[in-house]
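The next block holds one structure in the form of structure tokens; read it before the comments.
All protein chains but one are shown in place.
Chain IDs A and B follow the sequence of writing; residue 1 opens each chain.
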Amino acid sequence: MKEIRIHGRGGQGSVTAAELLAVAAFADGKFSQAFPAFGVERRGAPVQAFTRISEDPIRLRAQVYEPDYVIVQDPTLLEVVSIASGAKDDGLILINSDFDPEHFDLDTNAKIMTVNATKIALDIIGRPIVNTVLLGAFAGASGLIDPASIKEAVMERFPGKVGEKNAEAIQKAYDMMMEA
Amino acid sequence: MQRDFEKDKKNMVVVEGSYAVASAVKSCRPNVISAYPITPQTHIVEDLSQFMADGAIPNCEYINVESEFSALSALVGSSAAGARSYSATTSQGLELMHEVLFNVSGMRLPVVMTVVNRAVSAPINIWNDHQDSISQRDTGWIQLYAEDTQEISDMTAQAFKIAEDPEILLPVMTCMDGFILSHVYEPVVLLEDDIVAEYLPPFEPEFKLDPKNPKTFGAFADPNSYTEFRYLQQQAMDKALKKIEDAAAEFYDLFGRHYGGLIDTYETDDADIILMAMGSIVGTIKDAIDKLRAKGVKVGLLKVRSFRPFPVEAIRNVVKDAKVVVALDKNISIGLNEGALFTETKASLYNTKIDVPVIGFMIGHGGRDIPTGTIENIIDEAKKVIDSGITVESQFTDLKEELL
């Protein structure tokens, strides 16, 4: 079983990202589970969402404490949340940032990768909404999930032009990580 | 009667638990839905509202009310008029319904209501525990608890079938853990309308409010007959014990999914230690059991699916040969320092020849997370009881001493 923890701020679509990941993983033939850790439901407050992906049906209902993957939507969270907490030694932390991975001094053995998802979102979608872009980057960085499944899940959730733009941004982020 | 996940997989979709419930309600062809939104129940009534707007639920009234008291009061009228009636609520909303809960059951109206279990204020807390529904255990409603979204979805159809049975005619609460199940996305087979039509016959009560054939509902009962009203309710609850099993078995025949009737068991046949629990914690316990079984610990799970009626006989049969029983409760009777499942399990074994120690852990209050390690610690405590007897009968789990 692979466990993913997504850090974001209320209103950034972290919960939606976790859900879309679960939909995409199931389309890939796996079992999946996505759920939020709601705190103070307020735009801007730190939130977490979790996704589990497994070959077998998932029964566990606890939160994720030792994630294989961590996705960080907003690097300013590093000042307030211990985003690397419990990350596995062979795990991966994917941060949305302008900076290189070396910029981040985290207490972890997990591999750190960065992607400028905000720039991709602004360039292609025209708005700084990074959740779907990060899923594309995650597909590239982890190899855990088929980017086509993510695009399909996003387009089903956001039909029409919005979905198409998001799909384009997802592909761009995926390609960037594959080249990295 | 195991669930065949691989067979179900091709029919599964990944949706939110609340959506699965709303979709199940739709398939049950309700005639009246009353709705007052409250976190974490909101998505269920929102999704139902969308179904109504889409014309997906024919012959149904969706009533927006101004409080939970009104939500259930509206259903007293609609159910009495012969309409299949549904609502959903949680926490403070359920507590506000308290008075009407007795009216619904006393008038023998087969309303079905999803309770999205949440802690009760104060202090303000929107997260999951079972204090809300357990506090309503004596209102004459059947209470069923689900472990995952597939079960709560399927349980909705079972609930209508049990409630509307002419021998029962009692309201049913189907209970799902707030956020943990209401907001989780996981693969689920949505109920199919045509099979539900076969499973659940139309609601045709013997008596209904009808201007052409007037009847009085909610009549007065003086001391000469009040006792007998209560006796008849209890008798219906007794009959429900079998009906709940039958409804689950018949559901299995048509849909191929089964979660137990009154109870379910997991690895209990040779178990020295038997954990008892209700709701979503059951999944985490099963994972903990697999882990400990691999190390040779003989531990099993008794899942209580029906809390009312309380399955006394079924519990006795499962635990009689165990060396220790551990009841886990997401609720507390303040002043007794015990959870309801613990108290009632002890009571079920007293005055019998069964002599097994029972201990209780109150757990997961106000949404405190329950990792597998917490379950393993509890099992360690249970082992000590086998070796040296009970030292603490009932206690809080993972108490943070530094806050006291």
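The rule we apply is simple: contacts are C-beta pairs under 8 Å (C-beta built on N, C-alpha and C of every residue); 3 or more make two chains touch, one makes a residue touch a chain.
Quick note on the criterion: contacts and distances are computed from a predicted model.
Colleague: Quick one: find the hidden chain's UniProt protein name among "Molybdate/tungstate import ATP-binding protein WtpC", "SAM-dependent methyltransferase", "ABC transporter permease subunit" or "Pyruvate synthase subunit PorD".
Modeller: "Pyruvate synthase subunit PorD"
Colleague: Pick out which of A:Arg9, A:Lys30, A:Arg61 or A:Lys165 touches the chain that's been left out of the picture.
Modeller: Final answer for the missing-chain contact: A:Arg9.
Colleague: Have a look at A:Leu77, A:Leu92, A:Ala137 or A:Ala153 and name the one touching the chain we're not showing.
Modeller: Going through A:Leu77, A:Leu92, A:Ala137 or A:Ala153 one by one, A:Leu77 is the residue touching the chain not shown.
Colleague: Write the list of chain A residues that the hidden chain touches.
Modeller: Touch with the absent chain occurs at residues 9-12, 40, 42-45, 74-77, 79-80, 97-98, 118, 122, 128.
Colleague: Spell out the interface residues on chain B facing the chain that's missing from view.
Modeller: 122-123, 402-404
As a working rule, only the chains that are shown with their structure count from here on.
Colleague: Whole-Å distance, chain A centre to chain B centre, using C-alpha means?
Modeller: Each chain reduced to its C-alpha mean, chain A and chain B end up 34 Å apart.
Colleague: Quick check on the complex: what are the chain B residues that touch chain A?
Modeller: 5, 12, 14, 16, 126-127, 148, 177, 179-180, 183-187, 280-284, 286-287, 369-372
Colleague: Taking the touch rule as given, give the residues of chain A at its contact with chain B in the complex, in rising order.
Modeller: On the chain A side, the touching residues are 18-19, 22-23, 26, 31-36, 38, 57-63, 65.
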